[in-house]
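Here the complex is missing one protein chain, while the rest keep their positions.
Our next item is chain A:
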């Protein structure tokens, strides 16, 4: 039963997340936090933070870890399979068909039409993280940490792993 739920929880984001793994993050959150309540927003945020600071595809890291947390090694295998296999099978079978129509407006529209949904889901998630942080550590700490990490990552191109590590150290001493 739990394995079937794990399968669905990662199958749905995998099959609906147009735009690679990052697009499926809010969809995974929707299943894991909202629907099955396996984790709180904060726990999911921690998993995401560690996931972002490690290399490799994000969707499978989430599936692998959350699957393991909920259903052990077999749960991990089921979750990873659910997130990888459907889209890979589509790729192998539909690849040649899509290739023929790759310039058709319909095929191009597929990705575009999903874009706004992902944007809203991601935006809501960002909002929830800020809200969570505001409740936990207050307004000024939140603004300070978010602002500095924005400058470091986006402006000065510091690697996210270092920034997250720095935040962890700061939090360990100051909060």
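Note that a contact is a pair of C-beta atoms (placed from the backbone, for glycine too) under 8 Å apart; a residue touches a chain by one contact, two chains touch by 3 or more; residues count from 1.
Definition applied: contacts and distances are computed from a predicted model.
Engineer: For the complex's missing chain, which UniProt name, "Xanthine dehydrogenase family protein molybdopterin-binding subunit", "Transketolase", "Protocatechuate 3,4-dioxygenase, alpha subunit" or "Chromate transporter"?
Structural biologist: "Chromate transporter"
Engineer: Suppose we count only contacts with the excluded chain; which residues of chain A make the list?
Structural biologist: 12, 14-27, 30, 42, 45-61, 64-65, 68, 76, 80, 83-84, 86-88, 90-92, 94-95, 98-99, 102, 104-127, 129-130, 132-133, 136-137, 141-142, 145-146, 149-150, 153-154, 159-161, 163-164, 167-175
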